[in-house]
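One structure below.
Missing here: one protein chain of the complex. Every other protein chain is in place.
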Amino acid sequence: MTWAGSIFDTAGTPAERIARLAWFLIIVSAVTYLLVLVATGIAMRRARARRTQGDLADTRPETGKRLTRNVAIATIATTLILLVYVTATALTGKAIAWPLNARQPLTIEVTGYQWWWQFRYRDSVPSNWLTTSNELHIPVGRPVRVILLSNDVIHSFWIPELHGKQDLIPGHRNTTWIQADRPGVWKAHCAEFCGHQHAKMQFDVVAESPAQFDQWYIRQLASALPPTDSAAKRGHDVFVQRTCIMCHSINGTEAGSNVGPELTHIASRPSIAAGSLPNTRVNLGRWILNPQLIKPGVRMPPNALSPADMNALLDYLETLK
Amino acid sequence: MSAQPLSAERAVESDPNSPASLHDRLERVWRNGPGLWGWLTSVNHKSIALRSIITAFTFFGIAGVEAALMRVQLARPENSFIGPDLYNQLFTTHGSAMMFLFAVPMVQSVALYFVPIMIGTRNVAFPRLNAFGYWTYLIGGVLLFSALFTNTGPDQGWFSYVPLAGPGFSPGKRVDIWAQMITFTEIAAIVAAIEVIVTVFKQRAPGMSLNRVPPFVWAMVVMSFMVLVAMPYVATASAMLAMDRLIATQFFNYAEGGDALLWQHLFWFFGHPEVYIIFIPGLGMVSAIVATFSRRPVFGYTAVVLSLVAIGFLSFGLWVHHMFATPLTQTGQSFFTAASAMIAIPTGVTIFCWIATIWSGRPRFDTPMLYVVGFIALFTIGGLSGLLLASVPVDLQITDTDFLPGHIHYVLLGGMVFPLFGALHYWFPKVTGRMMSERLGKVSFWLLFIGVNVTFFPQLLLGIAGMPRRVYTYLADSGWGGLNLTSSIGAGFIALGMLLLVINIARSLAAGAAAGADPWGGETLEWAISSPAPDYNFAYIPIVHGRSALWADTGDLDAVAGLREDRREVLQTTMLDAVPDSRHEHPDPTIVPLLTALAVGVGLIWGIFDPIGFAVGGVLTFIALAAWGWPEKPKPNTHEVVEVPK
Partner (left out) sequence: MTVIGEIAAETGRQAERPLRPVVNVSDLPSVVYGSRVVTWWGTTGFMAAEAATLSACVASYYYVLRNYESFPPLRTPLPDLLVPTISLIVLILSLVPCYLFARAAKRLDRPATLRWMWVAAVVMLIATALRLMEFSSLNVRWDANAYASVAWAVVFAHFTLLLADTLETVLFAVIMQTREPTRYYPGVAEDAFYSYFMVAVWIPCYVTVYLVPRWV
C-alpha cells in the first residue's frame, strides 16, 4: 500500500480519498476484465466443441433469444457499474474540495519557470513574505492554499503524496490546496510537458512539525550574513562581479535579479538544479562550470572560472545556510 | 426506376461474347496507364488505397523505430543515449506520425480499398479527388520526416500546447512544419471521408438497402462523419497557431486577450473524437473477421450498428476530460465524467455482441481471429484504464504520468493495430492472391501480444508510481528503473513480432499459396470476385438479397447488366433502398490531381517561410482546379439521357 512516491503513498486527505477511489476502480475494473475474459474463453471452448462435432453455427431462435437476454444483462450490469462509478467519483470530488472551514490556512504562491519553481509564502505582514526556490516546506496539519502562476509556458504542480495535479497556465490564476497529515520528505515533478528540461523540473517537499516549520521560516527570512573569511569574501566578489549576479539574487547583497532561482539560503537546500542533483560541493562545482552537461538546454550558461575563483565561489555559497 | 427485368436468355443475347472477352473489354477500360506515367495518373481506388496503405505502413515503421529509440533511452535511469532535444523531437514526431500519418490515413485507406468492393461498385465516387487526397497526404508525411531527418523536427509535443508552441518559446520553423503537416493530412482526411460517405450513400449494389450494409462499412461511414466534424477543428487551430507565429495574430497570447486554453479546447474537440475515429474502423474490421470466422453473421446487427453511431456521437462530448487539471467547475467535471462513462455502454454492447457471435458460431482460430481475441484482451484493458482517467479525482493523480501512454497504447494497439493486423491477414489474399503463412502469423501474433503487455502494463504501473510522461530521463533514486527496463524489453518483443510480420508479408508475396477468390468462405461481396480483384471489380454489378450478401445466395449471384463496357461507367442507386437510379461516367486517368496537390504543396510549404507563398499557391491551385473542371472532349457515340427534375 505504501509504494514510496506513488499515488498510494498518501500523506494528506485529498490523496488519501483519491487513493481509495482508485483502489475501488482498479478492483471493479479487474473483476470486469476477468468476467469479459471468462466469457470470451467459454465462448471459444463451446464453439470449439461444436466445431469438432461438425455442427453448423448455432442460429436457432431460442439460442438467439438467450444470447439477447445475456447481452442485455451484461449491458444493464455495465450501466449499473457506471452509475456507481459516477456516484463514487462525485462523492470523492466533493471530499477533496477546499475545506470551507479551514482554519489559519497558509497561502503559497507558486510560479513555474522553465525549468524551476519559485514559492512565495504570503503573510499578513508584508515584510514576512518569503521567497524560496525549488524547495517547499509545509507545516503538518495545516491546510495550505496554493496559488498557481506561470512565468512562461504551462507547467503542472503535483505532489503525488498530497493531491492531484493542477496546471500553472500563463494568464490564468489557478488554485489548489494541500495538507500534510504526517511529516515526510518527498520529490515533486512538473507534470506538463514544458520544453527541453521538463524531465528535470522537480522540487523537494518537506512536511515538518509546525515548530520546525516556524524555525525554518524565520531562518529563511533572514538575509545572508556577510562573508567572514577571506576565501568566502573572494567568492562573494566573484559572485557579484561575474555573470552570476545577472540572474540570481542573494538577500543582503547587491545581487537582486530574479531571472533564476534566488540563492540566499542555497546551502540549506537538499538539492540543486531544480531537484535533480544532490547539493554537494562537487555537484555544485560541476553545475556552475557547465550546467549544459547536466541539464542540456537549461537557461544558465557555462561559466569558465579559474579553479581558484571556483573554489572561492563554492566556499562562499557554502556559507549561505 | 426505369430498369427492366431481363431473362437470362436475353442477357446472353445482348452480350454475345464470352465472359473472358467481357473481362478483357472491362480491363482495357478500367486499368491504369502503362509505366510511371500510368502510376502517377491512376485514379483507381485500389491502386491508390494500396499505395496509401504502404505509405502509412512505412510511416508506422519509422515512428515505431522512434519509439524503440525512446525505449532504449529510458531503459535505465540517467541514460545518455539520447539528449532532450532529440528525445523531444522523437516523441513529438512519433505521436504526430502515428496519429496523423499512420492511424487515420491507414483506416481510411482500408476503407477506400474495401468499401467500394463490399458494396458492389467499380470505383469510389470521386476518383480524381481520391488521388488528390493521397498526394497531399504523401507531401505532408514527407514534409514531417524531412524535418526530422534534418534535425529540425517539431519538438513541442503532438498536442502543441501554447504558449510552448507559440512564437515566444518555439523559435525556428519546427512548429510551423508541424502545423502545415496537419493542414496537409486534414485535407486528405476530409477528402477521404467524403469519398467514403458518398460512395456508400450513392453507389451501393442494388438491393443493399441501408439495413443491409455490412457493419464494417457502417463503421467506416461513422468514422467519416466524425472526420468531417472533428478535423476542421484541428485544422482551424493549427492555422491559428501558424498565424500567431507567422503574422503575429494574438489568438493564444494572454497579454492581448488571447487564451492558452482556447487552443486546448479546439485541439481536444478534435483530439478526443480522433481516438474514436481511429478505433471505430477497428471495430468494423473486427466485425468483418468475427462474422467470417464464426461462420455466422455478427450477432445483434442492429445493436452493433447503433452502438457504432452512438459512440460516434458521444465521442464529441468528452473532450474536456483531457483538461481536468486546468480549472474546471464541479458541474463541468460531473458532466464530462458522466459522458465519459456513458460511452462505455455502447462500446460494451459491441464487445458483448462479438462474444455472443463466437458463442453461437462455429469459429476457426486462424490468425485473423487470433487478432480479434487479442483485440478483446487488450482493448478491454485500455477501456477500463480509461475509466480511471475519466474519473476527475483519479485523473488529477494519474494524468500526464506514464499511465497515459500505457492507456493510450492499450486502446490504440488493442483497438486499432490488432484489428488492422487481423485485417491484414484476412484480406491479404484478396489484395495479392496469395495466402499468408499461418505459422509465421501465429508466432508474430504471440510475440506482439506478449510484447504489448510487457511494454505497456509496466507503464500503467509507472504512472501510479508517479513517473511523469514525456521525460527524456529520470533519476536513479526514483525507483522507476526496473519497470522501465521491463517496458523496454517488451518493446524488443514488439520489434521482433513486427519483423516476423514483415518477413511473412515478403515471403507470402513471393511464395504464398494461391488463395483463389474466397479462401475463408466470406460473407461479404469482396469474396465474390477473383483475387487479386480485377481493376473493374465486378463484371456485372451484383444484386444483394440479404445482409450476408454471399451467404444469402448460394451459387450464382443475380446481377445487373447494361452498364457500358467501352468507358468507365458506374451505377448509382438511391440512398436508402439502393434501387438503380442512374448511370454515371467516371473520368479516365489524369495527372491533374497530382498537379493540384503539388500546387497546394507549394502554397503550404512556401507559406511556412513567407505569407506570399499562400497567395502563389492559391493562384496555382486555382489554375489546377480550372484544368480539373474543364470538360474533356466528348467521346464518340456519347448519348446523354437527361432526366430533368419535375
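Letters are used for the chains, namely A and B, taken in the order the chains are written, and counting of residues starts over at 1 for each.
Methods note: contacts are C-beta pairs under 8 Å (C-beta built on N, C-alpha and C of every residue); 3 or more make two chains touch, one makes a residue touch a chain.
Everything numeric here is computed off the predicted structure, so don't read it as measured data.
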The omitted chain touches B
Just name the one of B:Val29, B:Ala344 or B:Leu550 that touches the chain not displayed here.
-> B:Leu550
Of B:Ala179, B:Ile277 or B:Leu571, which sits in contact with the chain we cannot see?
-> B:Leu571
Contact with the hidden chain, among B:Gly153, B:Gly433 or B:Gly603, goes to B:Gly433
Contacting the left-out chain: of B:Phe132, B:Trp319, B:Phe418 or B:Phe538, that is B:Phe538
Residues in subunit B touching the chain absent from view = 1-8, 10-11, 14-15, 23, 47, 125-126, 129, 190, 193-194, 197-198, 201-203, 206, 228-233, 235-237, 240, 243-244, 247-251, 253-254, 256-259, 262, 265-266, 269, 431-434, 509-510, 514-518, 527-532, 534, 538-540, 542-543, 550, 555-564, 571-572, 574-575, 580-585, 622, 626, 629-631, 634, 639-645
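The rule is short, and it goes like this: only the chains that are shown with their structure count from here on.
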Between subunit B and subunit A, distance of the C-alpha-averaged centres to the nearest whole Å = 38
Contacts from subunit A onto subunit B in the complex sit at residues 3-8, 14-15, 17-19, 21-22, 25-26, 29, 32-33, 36-37, 39-40, 42-44, 46-48, 50-51, 55-59, 63-64, 67-68, 70-71, 74-75, 78-79, 82, 85-86, 88-90, 92-94, 96-97, 114, 152-154, 156, 158, 160, 163-167, 169-172, 174-175, 187, 189-200, 276, 296-297
In the complex, subunit B residues that touch subunit A = 83-85, 88, 156-157, 161, 163-164, 168-169, 254-255, 258-261, 294-296, 299-300, 303, 325-327, 330, 333-334, 337-338, 341-342, 344-345, 348-349, 351-353, 355-356, 358-365, 373, 376-377, 380-381, 384-385, 387-388, 391-401, 464-466, 468-475, 478-479
